[in-house]
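Here it is, the structure in full.
Rather than the whole complex, this shows some of its chains in their spots.
Which chain is which? They are A and B, in the order written, and residues in each are numbered from 1.
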Amino acid sequence: MKISARNVIDGTVKEIKKGVTTAHVLIDISGATITASITNESVDELGLKTGAKVKAVIKASDVMIAVS
Amino acid sequence: MKISARNVIDGTVKEIKKGVTTAHVLIDISGATITASITNESVDELGLKTGAKVKAVIKASDVMIAVS
């Protein structure tokens, strides 16, 4: 499957923190960490586990840039 | 300045592609590339140039996860 989102980045699940309905999934991207907030339901449906190979999908318009 | 967005990731500007009003800024994040779509106006105001140290700011709820 190919998607119109500009960012489809390979990573590895580092940690999954499940809340009541929402989970925070920490993804290792060649050393950097990206946190995704998705539903617990999605975590289960995708079969996510620590160490799993995943793709972080982010629209380019959802990436802001900050400078010090 | 601190911000409520969960992802504030250090990177380096790799390339800036200016369009008519919108620019695509490619940011190197420890080897991976993240593309941000921001206004040309923002590129100028932030003084972005190839090689500049920046932070990619992304809300956790804007990060989706895909698996093959």
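To be clear about the criterion, a residue touches a chain if its C-beta (ideal position, glycine included) is under 8 Å from a C-beta of that chain, and two chains touch if they have at least 3 such contacts.
What you see is a predicted model; the values in this text were computed from it and never measured.
Enquirer: How many copies of this one chain make up the entire complex, given that 2 are placed?
Expert: Of the complex's copies, 2 are shown; altogether there are 6.
The rule is short, and it goes like this: only the chains that are shown with their structure count from here on.
Enquirer: Using mean C-alpha positions as chain centres, tell me how far chain A is from chain B in Å, no decimals.
Expert: Here chain A and chain B have centroids separated by 16 Å.
Enquirer: In the complex of these two chains, what residues of chain B are touching chain A?
Expert: Interface residues on the chain B side: 1, 3, 5-10, 24-25, 27, 29-38, 42, 46-48, 52-68.
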